[in-house]
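For this view, one protein chain was removed and the others were kept in their places.
Chain lettering (A and B) follows the sequence in which the chains are written, and residue indices restart at 1 in each chain.
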Amino acid sequence: MNASGLASMPLSDRTVDHTTAPLVEAIDLVKSFPVRRGIFGQKRFRLFAVDRVSLSIRSGETLGLVGESGCGKSTLGLTLMLLYQPTSGKVLFEGRNLDMQQPEALSKIRREMQMIFQDPFASLDPRLTVEQIIQEPLDIHRIGSPMDRAREVRRLLNIVGLSDDAAQRFPAEFSGGQQQRIGIARALALRPKLLICDEPVSSLDVSVQAQILNLLRDLQKEFGLTYIFISHNIAVTGFMSRRIGVMYLGRLMEIGPSKTIVNQPRHPYTQALLSAVPEPDPAARERKGMLKGDVPSPIDRPSGCPFHTRCPWVKPRCSVEEPQLRELSPDHYAACHYA
Amino acid sequence: MRNITSTGKPTGKPTGKPLLEVNNLKTEFILRQGIVHAVNDVSFTVGPGEVLGIVGESGCGKSVTALSIMRLLEGTTGRIVGGQILFNDDGKVRDLVSLSREEMEHVRGYKMSMIFQDPMTSLNPVLSVGYQIKEPLKVHSHMSEKDATEEAVKLLDRVGIPEPRLRLNDFPHRFSGGMRQRAMVAMAAACRPKLLIADEPTTALDVTIQAQILDLIRELREDIGTAVIIITHDLGVVAEMADKVAVMYAGYIVEQGTVHEIFNAPQHPYTRALMSSIPRLRDWPDRLTTIEGAPPSLLGVSHGCPFEPRCRYRQPICAEEHPGLLDVAPNHPCACWVAQEGGIS
Partner (left out) sequence: MLRYITLRLAGLIGVLLAVSALTFFLMHAIPGGPFDAQALAQNKVLPTEVITQLNIKYGLDKPLVEQYLTFMLNAVRLDFGYSFTSQTRTVTQIIADQWPYSIQLGLLTLVFSMIIGLGLGLGAAIKQGTWLDYLGTTVSIFCMVMPGFVFAILLQFVFAVRLHWLPTGGWDKPATWVLPVLANSLAPILTLQRFTKSSMVDAMRANYVRTARAKGLSEQRVMLIHVLKNALSPVITVGGPMAASLVIGSFFIEKIFQIPGIGFYWVNAIQTRDYPMIMASTLIWTALITITYLLTDLAYALIDPRVAFVKES
């Protein structure tokens, strides 16, 4: 693995807008997991789920992360919240270094970052009432008097479009869309600045998905929230995000304004991903399978550019030298030698 | 102009006899809480080599429709309680509902076959992939072990699995999700069926693998001229694959037409709302159109249009009487009082 040329560059030259200070920054973030194979686990590997990712998210914006399963987008989300200890690299929140060694400071900052998940039902304790679920973070951080907390729960329920009487019911009594609303209300209880949305609509029906997406956008406008929106669905991510980052085998392959990414993608992987999306327009019908084969295993990653084994435009250099993110146009970066 | 058909089914395609004609299919599930009316009065036709897309949200009855056609509900709490499933086997038309179990076994996997949503669990983990592909060849086409092996090699090669002769002896856990779905396609295509039912064949797959599988199904249709029913919640997949589309909601077909009619001139308020509620790949509105509420429960009997509580255009009659499927344009039936009365602008 060659040292990232990016790390030595001042951060401001990379993906940072000079006008707004970044809310969250990741600097050369790596998260790897030990993997054991063999009967006695004697064979050890490292799985690089997130590999040298640097990015920054400006206050009030939405950064979308897309990629196929195993690309590391969810792990990146969890590592940014320091729910996973980074293997190396740093996460800065409002310029402060997040450090597992300082649990108290970390706990304070964590209040500012909350998460919503793909499977709303699995992420809600079925034995607690909705009120208990939403109130829990307030109880833990001892915010307000019990009266205040009860009032706050009602306010949060109304914000996410549920009525007061939802408070005394149990999660199982709600539909998938309503459960996701409860999950959002719980995430908002501590009035966070950053919300990490990990596939928040993937398990919902199309007709319900739109309600949740609109709600998230409304909440962002109303409370000035910053989102990291993780999804395998590029259309949904594009609708939600100002910028999109495309990940493949733990690496950030391309990042830029959403419109640029979908209309003028420069990385061959992004191009392939976009061309594979079936569009709801029978006139746009065409052969979609531009990429052959499967994504390689993350414990046995290709040398050089991780995408070179499937890239339609692969050149000899690609298997030897790993391309780094280059700025191609303002705010638009791609990690391809030939982009 | 109302072109009323007595059965509520669309007037058949003018060209030739249909391969499959489903008339007023009704399927129920008997649960402790009551009867679930999963499929109600569903009628459609599929011509030879034609691709029908059935689209709808979870619980709309699209998968149950497929399982009913394959008669795969036996042994579950579900049963077909009415209607016909006429299958045209080289001029000999048979009603699949009335076939005995043994007779049906000679249709399944031979004349029509099916692939399922989850490739990870749809193959038997303790039998080799080759064994599973050879099975229908031996059972239906009465091939010898040797011939079946040669044919299985060809099939695996055809669905794009490298080194097919070697991979034949592999067990499913050595295959990736995409490869397993390819193996499922090979298995389904083994006896060159006249009809292939694909139930959410790509939902569990990544988008680049989904594209490969959709291409494969398309090629297969061109190669062996099989008709396809593709069942999906993904409007993109339907637009990509289907010649005709049936939109289902709460166990009913609410609208049917050619893929161009459904996508360019949808008539039913549900179809229209569905179309505008999905974010497009390159064109993003400020807000998405939403359908408020959630689909109704299918328990018990309902009067009226099942979409009425969520419909923007609802009229008093909608809550009282179910609108039948009536043509609102030639060969474009739609189950909506408002659309039938001159439409929604």
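One rule holds for everything that comes next: a residue touches a chain if its C-beta (ideal position, glycine included) is under 8 Å from a C-beta of that chain, and two chains touch if they have at least 3 such contacts.
None of these values were measured; they are calculated from a predicted model.
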The one of B:26, B:94, B:108 or B:233 in touch with the missing chain is B:108
For the chain left off this view, which of B:173, B:287 or B:303 is in contact with it? B:173
Going by the contact rule already stated, which one of B:39, B:123 or B:339 would touch the omitted chain in the full complex? B:123
Given B:35, B:93, B:139 or B:319, the one touching the chain that is not displayed: B:139
Tell me, which residues in chain B touch the chain that this view leaves out? 70, 72, 75, 101-102, 104-110, 113-114, 116, 118, 121-128, 135-136, 139-140, 171, 173-174, 184, 187
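As a convention for this text, only the chains that are shown with their structure count from here on.
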Distance from the mean Cα position of chain B to that of chain A, given in whole angstrom: 34
In their complex, what parts of chain A are in touch with chain B? 68-69, 175-178, 205-211, 213-214, 217, 232, 234-236, 238-239, 258, 262-263, 272-285, 287-292, 294-295
Which residues of chain B touch chain A once you look at their complex with the stated criterion? 57-58, 176, 178-179, 206-212, 214-216, 233-240, 242, 259-260, 263-264, 273-275, 277-282, 284-285, 287-292, 294-295, 310
